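Remarks on the structure that follows.
Every protein chain of the complex appears in place save one, which is left out.
== subunit A ==
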Amino acid sequence: MEKRVTFRGWLLPILLIAPQVIISAVFFFYPAGQAIWQSLFIPDPFGLSSQFVGFGNFEFLLSDKFYRKSFLTTAIFSILVTLCSMIPALFLAVIADRLIKGSGVYRTMLIWPYAVAPAVAGVLWLFMFNTRVGVVSWYLGQLGYDWNHVLNGGEAMGLVVVASAWGRISYNFLFFFAALQSVPRSVIEAAAIDGAHFWRRFFGIVLPLITPTAFFLLVVNVVYAFFETFGVIHTITAGGPQQSTTILVYKVFSDGFVGQDLGSSSAQSVILLVVVGLLTVIQFKYVEKRVHY
């Protein structure tokens, strides 16, 4: 879509668009270009010179068992975060949708966690499951379960998943709730008259109608799990134990900043660029015509 009526001149629009273009160029394109360029080199240990290695860094990465493991970790993590945030959200939204009065109050309460930063959420959950002072871990101990996410990789993964999914429940709830509210009542009533009970109506009518929203949320939550959960992992596990919670984004950080391995970190950035690119394309291609609010 284009405007029919436009203003004349070319200097003014260039000046108007300049701030955004300059900032994008300096802080987005140049660094991204640098990442691609650096991914083709291996710097010497003193950072004085670097040697061109072509796709050497990539070949090394793809054969590196830690990197492959990080891919797998990221996949498991993203799937779990998505499931743990979407299912409870849908459940709550379905219940809230049945209420005529009071759903506003519940909604207000439920959006709180969205405002809590992932890193702060990490601290809250760490506090509950802290091996020394955590309330939940203490009660688990009373029940005979010895919780220790510092040593146990599976428990560490469980904790970062729950802490990451927690704030997203609010977000998903809002979208599911809006979608459910827009399902025409007449359709549901008609089914009810035909004698379809609640679950029958839910799976037969409501769920298909909100599928576009669910699919949209699926993509958005995967993107979130990939790129926005750094704070949770950094505060709770710092990628451990034995790299069992080192997702790809965390590895770029730990190899680049902590390990100072610039070539490898840049190559990882480039791989992530491809991943974001794919996810963005999916988002635009399939999610465009999704909801009818």
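Assume a residue touches a chain if its C-beta (ideal position, glycine included) is under 8 Å from a C-beta of that chain, and two chains touch if they have at least 3 such contacts; residues count from 1.
Please note the rule applied: contacts and distances are computed from a predicted model.
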Query raised in the report: Can you tell which of "Short-chain dehydrogenase", "sn-glycerol-3-phosphate transport system permease protein UgpE", "Citrate lyase acyl carrier protein" or "Cytochrome B" UniProt lists for the chain that's not drawn?
Result: "sn-glycerol-3-phosphate transport system permease protein UgpE"
Report task. Among A:61, A:160, A:225 or A:249, single out the residue that touches the unshown chain. Result -> A:249
Report task. Quick one: say which of A:96, A:160 or A:222 touches the chain that got left out. Result -> A:96
Report task. Specify the residue from the set A:65, A:185 or A:285 that touches the hidden chain. Result -> A:185
**Report entry** Chain not shown: contacting residue from A:41, A:176 or A:216
**Finding:** A:216
**Report entry** subunit A, residues in touch with the chain not shown (by the definition above)
**Finding:** 1, 3-7, 9-10, 12-14, 16-17, 19-21, 23-32, 34-35, 38, 88, 91-92, 95-96, 98-100, 102, 106-121, 123-125, 127-128, 132-135, 138-139, 166, 169-171, 174-175, 178, 185, 188-189, 192-193, 198, 201, 216, 220, 227, 230-231, 234-235, 249, 252-253, 256-257, 262, 265-266, 269, 272-273, 276-277, 280, 293
